[in-house]
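Before anything else, here's the structure in question.
Here is subunit A:
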Amino acid sequence: MVELAAAVLIATGTLFFIAGTVGLLRFPDIFCRLHALTKADGLGLALIALGAALLAGTPGAVFRIVLIWFFVATASATCGHLVARYARQSGAGGGAP
Partner candidate 1 sequence: MTDPLMIFDLLLALAIVALAVASLSVRDLFSMIVLFIIFGLLSALAWVRLSAPDVALAEAAIGTGVTGALLLKTLHHLRYVSGTLGQQTALGVTPVAPVPMGIILANAGFCGLITLGLLVAFLGAPATGPGFDALVAEAMPQSGVEHPVTGVLLNFRAYDTLMEVVVLLAAVIAVWQIERGLSDAPAPVMGEVWQGFARLALPAIVVVGTYLLWVGAEAPGGAFQGGAVLAAVGLLLLLTRAYIPQPAHRGVARGAFVLGTAAFALVAILVAGGGRVAFEYPLEHAKTLILLIEGVVTLSIAVTLAALFHGREPVALSEGGRHDT
Partner candidate 2 sequence: MTPDLIYGLTGIAVFGIGLVGALCAQDRLRRVLALKLCSVGAGFLLVVGAWREPPATPDPVPHALVITGIVVMVSATAVALALIRRLQTLEATDER
């Protein structure tokens, strides 16, 4: 039962990653791509981490997975903000004011 739940979680996580890549390729300007990217890989990784945590038995592994997810979530949010600010300052991405 747990394996089935983990499999479903990991599958949906992978779908989010694929959506993130499609968003990266198809969206017109940098801000849409940024939006697609940080959402998709943030949530995608969260689901995969949850699936992996279900499969991993020892509490040590589960704690490390949660730590990794938390660090990646905050880091990708901050970096998304930094790139957006840099893109706006350098006048890129469709000349948004």
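Basis for inclusion: all candidates are chains of the complex that A comes from, given by their letters.
Throughout what follows, a contact is a pair of C-beta atoms (placed from the backbone, for glycine too) under 8 Å apart; a residue touches a chain by one contact, two chains touch by 3 or more; residues count from 1.
Keep in mind it's a predicted model, so treat the numbers as computed, not measured.
Asker: Going by the contact definition at the top, pick out the neighbour of subunit A in this complex from 1 or 2.
Answerer: Result for subunit A: touching candidate is 1.
Asker: Under the stated contact criterion, what part of subunit A meets candidate 1 in this complex?
Answerer: Those in contact with candidate 1 are residues 71, 74-75, 77-78, 81-82, 85.
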